[in-house]
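Have a look at the structure that comes next, please.
Apart from one protein chain that is not included, each protein chain of the complex appears where it belongs.
Now for subunit A:
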Amino acid sequence: MKTVLKLGVSAAFCLGSLAYPALAEDNIVKIGVVAAESGSFVSAGHTLPAGVGLAVKQINDAGGIKVGGKTYKLEMVKRDDRTDIATAIAATQELVRDVKVQAIFGSETHDFTLAMAKITQPAKIIHFAGNSTLAKILTPDSVKPGGEDHYLFQSEPQEFQRSGSTASGVLTLLEPLLGYKPKKSVMIVGNDATGQFLSSYYFKALKAEGQDVPDIIFYPPDTTDFSPFLTRAKSLNPDIIHFWYNGDSTLTALPQALELGAAKSYFLFGVDPGIWKEKQLSADVPVAMSCVPVCWGESSNPKAKAYFDAYFAAGAPHGVTSSVSLLYHDYVHFLAEAWEKAGSFDPDKTVEALLTLHHQGVVSDDLTFNPTHQVTHATEVCAAAPGGDISCSMQQPPAEAPKS
(Lines give C-alpha, C1' and ligand atoms only; values in the text may rest on other atoms or scores of the structure.)
Protein backbone atom coordinates (compact mmCIF):
# COMPACT_ATOMS: atom_id res chain seq x y z
CA MET A 1 0.00 0.00 0.00
CA LYS A 2 2.88 2.32 0.92
CA THR A 3 4.47 1.62 -2.44
CA VAL A 4 1.24 2.52 -4.22
CA LEU A 5 1.01 5.74 -2.22
CA LYS A 6 4.65 6.59 -2.97
CA LEU A 7 4.05 5.97 -6.66
CA GLY A 8 0.93 8.10 -6.55
CA VAL A 9 2.73 10.97 -4.82
CA SER A 10 5.63 10.71 -7.27
CA ALA A 11 3.27 10.70 -10.24
CA ALA A 12 1.36 13.70 -8.87
CA PHE A 13 4.64 15.52 -8.31
CA CYS A 14 5.76 14.77 -11.85
CA LEU A 15 2.44 15.88 -13.33
CA GLY A 16 2.50 19.00 -11.19
CA SER A 17 5.93 19.93 -12.40
CA LEU A 18 4.86 19.32 -16.00
CA ALA A 19 2.07 21.87 -15.55
CA TYR A 20 4.60 24.76 -15.36
CA PRO A 21 7.45 23.72 -17.63
CA ALA A 22 7.79 27.25 -18.94
CA LEU A 23 9.07 28.38 -15.57
CA ALA A 24 10.85 25.20 -14.58
CA GLU A 25 13.34 25.14 -17.45
CA ASP A 26 16.19 27.39 -16.33
CA ASN A 27 13.88 30.24 -15.38
CA ILE A 28 12.66 30.74 -18.92
CA VAL A 29 9.27 32.35 -19.55
CA LYS A 30 7.79 31.38 -22.87
CA ILE A 31 5.76 33.86 -24.89
CA GLY A 32 3.77 32.63 -27.87
CA VAL A 33 3.24 34.46 -31.15
CA VAL A 34 0.69 33.38 -33.74
CA ALA A 35 0.96 35.34 -36.98
CA ALA A 36 0.81 35.03 -40.74
CA GLU A 37 4.36 34.45 -41.88
CA SER A 38 2.99 33.21 -45.16
CA GLY A 39 -0.25 33.67 -47.07
CA SER A 40 -2.03 36.84 -48.13
CA PHE A 41 -1.60 38.62 -44.78
CA VAL A 42 2.12 38.07 -44.58
CA SER A 43 3.18 41.71 -44.86
CA ALA A 44 1.40 42.56 -41.61
CA GLY A 45 1.91 39.11 -40.11
CA HIS A 46 5.68 38.98 -40.20
CA THR A 47 5.87 42.20 -38.19
CA LEU A 48 4.50 40.42 -35.09
CA PRO A 49 7.36 38.01 -34.40
CA ALA A 50 9.77 40.78 -35.46
CA GLY A 51 8.33 43.26 -32.95
CA VAL A 52 7.88 40.73 -30.13
CA GLY A 53 11.30 39.21 -30.84
CA LEU A 54 12.95 42.62 -30.62
CA ALA A 55 11.27 43.34 -27.27
CA VAL A 56 12.28 39.92 -25.94
CA LYS A 57 15.89 40.56 -26.95
CA GLN A 58 15.87 44.04 -25.40
CA ILE A 59 14.50 42.67 -22.11
CA ASN A 60 16.93 39.73 -22.02
CA ASP A 61 19.89 41.96 -22.93
CA ALA A 62 18.94 44.20 -20.02
CA GLY A 63 19.17 41.22 -17.65
CA GLY A 64 15.68 39.73 -17.92
CA ILE A 65 12.77 40.30 -15.56
CA LYS A 66 12.77 40.00 -11.79
CA VAL A 67 9.65 38.32 -10.47
CA GLY A 68 9.27 37.15 -6.88
CA GLY A 69 12.99 37.53 -6.18
CA LYS A 70 14.05 35.43 -9.19
CA THR A 71 15.37 36.56 -12.53
CA TYR A 72 13.77 35.14 -15.65
CA LYS A 73 14.67 35.33 -19.31
CA LEU A 74 11.99 35.46 -21.97
CA GLU A 75 11.74 33.12 -24.93
CA MET A 76 9.55 33.72 -27.95
CA VAL A 77 7.86 30.68 -29.50
CA LYS A 78 6.31 31.63 -32.83
CA ARG A 79 3.90 29.79 -35.09
CA ASP A 80 2.95 30.60 -38.69
CA ASP A 81 -0.83 30.57 -39.16
CA ARG A 82 -0.40 30.69 -42.97
CA THR A 83 -3.29 33.22 -43.08
CA ASP A 84 -5.56 30.28 -42.33
CA ILE A 85 -7.92 30.33 -39.37
CA ALA A 86 -7.80 26.57 -38.77
CA THR A 87 -3.99 26.72 -38.61
CA ALA A 88 -4.18 29.67 -36.22
CA ILE A 89 -6.50 27.71 -33.92
CA ALA A 90 -4.29 24.61 -34.02
CA ALA A 91 -1.17 26.71 -33.33
CA THR A 92 -2.85 28.39 -30.37
CA GLN A 93 -3.88 25.03 -28.94
CA GLU A 94 -0.32 23.76 -29.27
CA LEU A 95 1.17 26.86 -27.62
CA VAL A 96 -1.32 26.76 -24.76
CA ARG A 97 -1.49 23.02 -24.11
CA ASP A 98 1.90 21.67 -25.18
CA VAL A 99 4.38 24.56 -25.07
CA LYS A 100 2.58 26.09 -22.07
CA VAL A 101 3.28 29.70 -22.83
CA GLN A 102 2.57 32.38 -20.24
CA ALA A 103 1.17 34.83 -22.79
CA ILE A 104 0.17 34.95 -26.45
CA PHE A 105 0.48 37.75 -28.97
CA GLY A 106 -1.57 37.77 -32.17
CA SER A 107 -2.89 37.29 -34.60
CA GLU A 108 -2.97 40.34 -36.85
CA THR A 109 -6.17 39.05 -38.49
CA HIS A 110 -9.26 40.11 -36.64
CA ASP A 111 -11.54 37.09 -36.89
CA PHE A 112 -8.60 34.76 -36.20
CA THR A 113 -8.05 36.52 -32.88
CA LEU A 114 -11.66 36.04 -31.88
CA ALA A 115 -11.28 32.30 -32.49
CA MET A 116 -7.93 32.16 -30.66
CA ALA A 117 -9.46 33.86 -27.62
CA LYS A 118 -11.82 30.91 -27.24
CA ILE A 119 -8.71 28.86 -26.41
CA THR A 120 -6.55 31.35 -24.53
CA GLN A 121 -9.21 32.67 -22.18
CA PRO A 122 -10.47 29.44 -20.59
CA ALA A 123 -6.78 28.54 -20.11
CA LYS A 124 -6.15 31.88 -18.35
CA ILE A 125 -3.44 32.90 -20.81
CA ILE A 126 -2.74 36.62 -21.09
CA HIS A 127 -3.54 37.42 -24.71
CA PHE A 128 -2.67 40.64 -26.58
CA ALA A 129 -3.97 41.40 -30.04
CA GLY A 130 -3.81 44.59 -32.07
CA ASN A 131 -7.31 44.14 -33.43
CA SER A 132 -10.00 46.73 -32.97
CA THR A 133 -12.68 44.10 -33.65
CA LEU A 134 -12.09 42.86 -30.12
CA ALA A 135 -14.52 45.62 -29.15
CA LYS A 136 -17.20 43.11 -30.14
CA ILE A 137 -16.36 40.96 -27.15
CA LEU A 138 -14.52 43.20 -24.68
CA THR A 139 -17.39 44.40 -22.50
CA PRO A 140 -17.51 45.28 -18.79
CA ASP A 141 -19.14 41.90 -18.14
CA SER A 142 -16.73 39.82 -20.22
CA VAL A 143 -13.53 41.33 -18.77
CA LYS A 144 -14.48 41.31 -15.10
CA PRO A 145 -12.79 38.69 -12.88
CA GLY A 146 -14.33 35.39 -13.85
CA GLY A 147 -15.59 36.85 -17.12
CA GLU A 148 -14.93 34.95 -20.33
CA ASP A 149 -12.36 37.44 -21.66
CA HIS A 150 -10.72 38.54 -18.44
CA TYR A 151 -7.19 37.86 -19.79
CA LEU A 152 -7.66 39.42 -23.24
CA PHE A 153 -6.21 42.85 -24.11
CA GLN A 154 -6.68 45.02 -27.20
CA SER A 155 -3.39 46.72 -28.07
CA GLU A 156 -4.93 48.92 -30.75
CA PRO A 157 -7.26 51.88 -30.11
CA GLN A 158 -10.99 51.41 -30.43
CA GLU A 159 -12.04 51.66 -34.06
CA PHE A 160 -14.04 54.86 -33.65
CA GLN A 161 -10.85 56.41 -32.26
CA ARG A 162 -8.54 55.13 -35.01
CA SER A 163 -11.05 55.89 -37.78
CA GLY A 164 -11.84 59.29 -36.29
CA SER A 165 -8.23 60.39 -35.99
CA THR A 166 -7.43 59.00 -39.44
CA ALA A 167 -10.37 60.70 -41.21
CA SER A 168 -9.63 64.00 -39.51
CA GLY A 169 -5.92 63.80 -40.38
CA VAL A 170 -6.52 62.81 -44.01
CA LEU A 171 -8.93 65.69 -44.64
CA THR A 172 -6.76 68.21 -42.79
CA LEU A 173 -3.59 67.27 -44.67
CA LEU A 174 -5.19 66.97 -48.12
CA GLU A 175 -7.14 70.25 -48.03
CA PRO A 176 -4.14 72.59 -48.48
CA LEU A 177 -2.65 70.29 -51.13
CA LEU A 178 -5.92 70.22 -53.09
CA GLY A 179 -6.43 73.95 -52.67
CA TYR A 180 -10.05 73.49 -51.63
CA LYS A 181 -12.06 71.65 -49.02
CA PRO A 182 -12.80 68.11 -50.25
CA LYS A 183 -16.48 67.22 -50.09
CA LYS A 184 -17.02 63.87 -51.78
CA SER A 185 -15.31 60.61 -50.79
CA VAL A 186 -15.58 57.06 -52.12
CA MET A 187 -14.22 54.12 -50.13
CA ILE A 188 -12.68 51.03 -51.75
CA VAL A 189 -12.50 48.23 -49.21
CA GLY A 190 -11.37 44.60 -49.08
CA ASN A 191 -14.43 42.41 -48.59
CA ASP A 192 -13.58 40.32 -45.57
CA ALA A 193 -14.61 40.43 -41.92
CA THR A 194 -11.97 43.02 -41.10
CA GLY A 195 -12.75 45.22 -44.08
CA GLN A 196 -16.46 45.21 -43.36
CA PHE A 197 -15.89 46.00 -39.70
CA LEU A 198 -13.34 48.76 -40.21
CA SER A 199 -15.14 50.42 -43.10
CA SER A 200 -18.35 50.78 -41.13
CA TYR A 201 -16.48 52.96 -38.62
CA TYR A 202 -14.50 54.89 -41.20
CA PHE A 203 -17.69 55.62 -43.14
CA LYS A 204 -19.20 57.15 -39.98
CA ALA A 205 -16.01 59.09 -39.29
CA LEU A 206 -16.05 60.59 -42.80
CA LYS A 207 -19.72 61.49 -42.45
CA ALA A 208 -18.96 63.12 -39.08
CA GLU A 209 -16.35 65.24 -40.91
CA GLY A 210 -19.08 66.39 -43.32
CA GLN A 211 -18.10 64.19 -46.26
CA ASP A 212 -20.58 62.99 -48.85
CA VAL A 213 -19.85 59.26 -49.25
CA PRO A 214 -22.02 57.97 -52.12
CA ASP A 215 -20.52 54.48 -52.34
CA ILE A 216 -18.41 51.92 -50.51
CA ILE A 217 -16.98 49.61 -53.16
CA PHE A 218 -15.99 46.21 -51.81
CA TYR A 219 -13.46 44.10 -53.69
CA PRO A 220 -12.71 40.40 -53.16
CA PRO A 221 -9.53 39.77 -51.14
CA ASP A 222 -6.52 38.97 -53.36
CA THR A 223 -7.81 41.19 -56.17
CA THR A 224 -5.02 42.35 -58.47
CA ASP A 225 -6.87 44.13 -61.27
CA PHE A 226 -8.69 47.02 -59.67
CA SER A 227 -9.58 48.82 -62.88
CA PRO A 228 -13.32 47.97 -62.90
CA PHE A 229 -13.69 49.01 -59.25
CA LEU A 230 -11.78 52.21 -59.87
CA THR A 231 -13.78 53.02 -62.99
CA ARG A 232 -16.93 52.65 -60.91
CA ALA A 233 -15.46 55.02 -58.32
CA LYS A 234 -14.42 57.47 -61.04
CA SER A 235 -17.99 57.62 -62.34
CA LEU A 236 -18.94 59.22 -59.00
CA ASN A 237 -16.40 62.04 -59.49
CA PRO A 238 -14.89 61.88 -55.99
CA ASP A 239 -12.48 64.36 -54.43
CA ILE A 240 -10.82 61.52 -52.52
CA ILE A 241 -10.74 57.76 -52.97
CA HIS A 242 -9.97 56.09 -49.64
CA PHE A 243 -8.33 52.65 -49.89
CA TRP A 244 -8.99 50.42 -46.87
CA TYR A 245 -7.32 48.38 -45.49
CA ASN A 246 -4.77 45.88 -46.86
CA GLY A 247 -1.58 47.81 -47.62
CA ASP A 248 -0.41 45.36 -50.29
CA SER A 249 -3.74 45.60 -52.12
CA THR A 250 -3.64 49.36 -51.83
CA LEU A 251 -0.19 49.54 -53.37
CA THR A 252 -1.45 47.34 -56.18
CA ALA A 253 -4.49 49.54 -56.76
CA LEU A 254 -2.88 52.99 -56.60
CA PRO A 255 -0.90 52.92 -59.89
CA GLN A 256 -4.05 51.72 -61.64
CA ALA A 257 -6.04 54.55 -60.06
CA LEU A 258 -3.46 57.08 -61.21
CA GLU A 259 -3.56 55.68 -64.74
CA LEU A 260 -7.34 55.93 -64.82
CA GLY A 261 -7.34 59.37 -63.20
CA ALA A 262 -9.98 58.01 -60.85
CA ALA A 263 -9.97 60.87 -58.29
CA LYS A 264 -8.46 64.22 -57.43
CA SER A 265 -6.61 62.75 -54.45
CA TYR A 266 -6.17 59.46 -52.63
CA PHE A 267 -5.82 58.07 -49.14
CA LEU A 268 -3.90 54.84 -48.57
CA PHE A 269 -4.61 53.22 -45.23
CA GLY A 270 -1.71 51.33 -43.72
CA VAL A 271 0.91 52.37 -46.26
CA ASP A 272 4.08 53.74 -44.74
CA PRO A 273 5.70 56.78 -46.39
CA GLY A 274 8.95 54.82 -46.09
CA ILE A 275 7.64 52.42 -48.72
CA TRP A 276 6.45 55.38 -50.79
CA LYS A 277 9.99 56.73 -50.84
CA GLU A 278 11.74 53.38 -51.15
CA LYS A 279 9.66 52.33 -54.14
CA GLN A 280 10.11 55.81 -55.59
CA LEU A 281 6.36 56.17 -55.99
CA SER A 282 5.00 59.41 -57.27
CA ALA A 283 1.65 60.87 -58.16
CA ASP A 284 0.42 63.93 -60.00
CA VAL A 285 -2.21 64.43 -57.29
CA PRO A 286 -1.96 64.57 -53.49
CA VAL A 287 -1.80 61.22 -51.69
CA ALA A 288 -2.40 60.77 -47.96
CA MET A 289 -1.10 57.74 -46.07
CA SER A 290 -1.57 56.46 -42.55
CA CYS A 291 0.43 54.13 -40.35
CA VAL A 292 -0.74 51.72 -37.70
CA PRO A 293 0.18 53.51 -35.50
CA VAL A 294 3.52 55.32 -36.17
CA CYS A 295 5.40 55.58 -39.48
CA TRP A 296 8.98 54.42 -40.05
CA GLY A 297 9.60 56.35 -43.24
CA GLU A 298 8.89 59.90 -42.15
CA SER A 299 7.70 60.11 -38.59
CA SER A 300 6.79 63.03 -36.41
CA ASN A 301 7.15 60.75 -33.36
CA PRO A 302 10.56 61.38 -31.72
CA LYS A 303 10.96 57.78 -30.48
CA ALA A 304 10.07 56.16 -33.79
CA LYS A 305 13.50 56.52 -35.41
CA ALA A 306 15.39 54.72 -32.65
CA TYR A 307 12.78 51.95 -32.56
CA PHE A 308 12.75 51.34 -36.30
CA ASP A 309 16.56 51.51 -36.51
CA ALA A 310 16.71 48.65 -34.00
CA TYR A 311 13.79 46.84 -35.67
CA PHE A 312 15.38 46.82 -39.12
CA ALA A 313 18.87 46.15 -37.70
CA ALA A 314 17.43 42.95 -36.21
CA GLY A 315 16.73 41.75 -39.74
CA ALA A 316 13.11 42.72 -40.34
CA PRO A 317 12.46 43.82 -43.93
CA HIS A 318 11.23 47.32 -44.78
CA GLY A 319 7.53 46.59 -45.07
CA VAL A 320 4.42 48.45 -46.06
CA THR A 321 3.03 47.93 -42.56
CA SER A 322 6.19 47.47 -40.46
CA SER A 323 4.60 49.83 -37.95
CA VAL A 324 2.09 47.12 -37.01
CA SER A 325 4.99 45.64 -35.00
CA LEU A 326 4.45 48.45 -32.51
CA LEU A 327 1.03 47.09 -31.60
CA TYR A 328 2.95 44.18 -30.07
CA HIS A 329 6.50 45.32 -29.21
CA ASP A 330 5.40 47.86 -26.59
CA TYR A 331 3.14 45.34 -24.90
CA VAL A 332 5.88 42.78 -24.28
CA HIS A 333 7.64 45.48 -22.24
CA PHE A 334 4.29 46.41 -20.68
CA LEU A 335 3.64 42.78 -19.72
CA ALA A 336 7.15 42.36 -18.30
CA GLU A 337 6.60 45.45 -16.17
CA ALA A 338 3.26 44.03 -15.03
CA TRP A 339 4.83 40.72 -14.01
CA GLU A 340 7.49 42.56 -12.04
CA LYS A 341 4.87 44.72 -10.37
CA ALA A 342 2.63 41.74 -9.60
CA GLY A 343 5.66 39.82 -8.29
CA SER A 344 4.11 36.76 -9.84
CA PHE A 345 3.11 35.11 -13.10
CA ASP A 346 -0.32 34.47 -11.68
CA PRO A 347 -2.65 35.56 -14.49
CA ASP A 348 -5.17 37.27 -12.20
CA LYS A 349 -2.47 39.32 -10.47
CA THR A 350 -0.95 40.11 -13.87
CA VAL A 351 -4.28 41.46 -15.15
CA GLU A 352 -4.60 43.62 -12.03
CA ALA A 353 -1.13 45.05 -12.66
CA LEU A 354 -1.80 45.64 -16.35
CA LEU A 355 -4.90 47.64 -15.50
CA THR A 356 -3.12 49.94 -13.06
CA LEU A 357 0.19 50.54 -14.85
CA HIS A 358 1.10 53.54 -16.98
CA HIS A 359 3.70 52.30 -19.43
CA GLN A 360 6.18 54.42 -21.37
CA GLY A 361 6.20 52.94 -24.84
CA VAL A 362 7.31 53.98 -28.31
CA VAL A 363 3.77 54.70 -29.44
CA SER A 364 2.96 56.80 -26.41
CA ASP A 365 4.59 57.94 -23.16
CA ASP A 366 1.46 56.98 -21.30
CA LEU A 367 0.05 53.67 -22.43
CA THR A 368 -2.80 52.47 -20.24
CA PHE A 369 -5.63 50.02 -20.59
CA ASN A 370 -9.17 51.23 -19.96
CA PRO A 371 -11.59 49.15 -17.86
CA THR A 372 -12.53 47.10 -20.95
CA HIS A 373 -8.86 46.29 -21.66
CA GLN A 374 -8.38 48.66 -24.62
CA VAL A 375 -5.63 51.23 -25.20
CA THR A 376 -5.92 54.74 -26.54
CA HIS A 377 -3.23 56.48 -28.53
CA ALA A 378 -2.75 58.72 -31.55
CA THR A 379 -2.43 57.61 -35.18
CA GLU A 380 0.10 59.08 -37.58
CA VAL A 381 -1.15 60.43 -40.91
CA CYS A 382 1.10 61.72 -43.69
CA ALA A 383 0.53 63.32 -47.07
CA ALA A 384 2.70 63.39 -50.18
CA ALA A 385 2.37 66.51 -52.30
CA PRO A 386 2.46 66.09 -56.09
CA GLY A 387 6.06 67.37 -55.98
CA GLY A 388 7.05 64.59 -53.59
CA ASP A 389 7.33 66.43 -50.26
CA ILE A 390 5.90 64.39 -47.39
CA SER A 391 4.54 65.85 -44.18
CA CYS A 392 3.26 63.87 -41.20
CA SER A 393 1.43 64.56 -37.97
CA MET A 394 0.19 62.53 -35.01
CA GLN A 395 -3.60 62.73 -34.93
CA GLN A 396 -5.25 62.47 -31.54
CA PRO A 397 -8.38 60.34 -31.37
CA PRO A 398 -11.84 61.82 -30.84
CA ALA A 399 -13.21 61.58 -27.31
CA GLU A 400 -16.48 60.01 -28.39
CA ALA A 401 -17.85 57.93 -31.24
CA PRO A 402 -19.93 59.78 -33.86
CA LYS A 403 -23.62 59.82 -32.97
CA SER A 404 -24.93 58.33 -36.22
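Here are some notes:
FYI, a contact is a pair of C-beta atoms (placed from the backbone, for glycine too) under 8 Å apart; a residue touches a chain by one contact, two chains touch by 3 or more; residues count from 1.
In this section, contacts and distances are computed from a predicted model.
The complex includes a chain that is not drawn, and of the options "Cytochrome b561 bacterial/Ni-hydrogenase domain-containing protein", "Branched chain amino acid ABC transporter inner membrane protein", "Pyruvate synthase subunit PorB" or "Dehydrogenase" the UniProt name matching it is "Branched chain amino acid ABC transporter inner membrane protein". Check A:V320, A:L354, A:L367 or A:A383 against the missing chain and you find that the one touching it is A:V320. Check A:R232, A:K277, A:K303 or A:K341 against the missing chain and you find that the one touching it is A:R232. Only one of the listed residues, A:V42, A:A117 or A:V381, touches the absent chain: A:V42.
Of the listed positions A:G261, A:G343 or A:G388, the one in contact with the omitted chain in the full complex is A:G261. Subunit A residues in contact with the hidden partner, per the touch definition given at the top, are 37-40, 42-43, 46, 83, 191, 217-220, 222-225, 227-229, 231-232, 234-235, 237, 248, 251-252, 255-256, 259-261, 279, 317-320.
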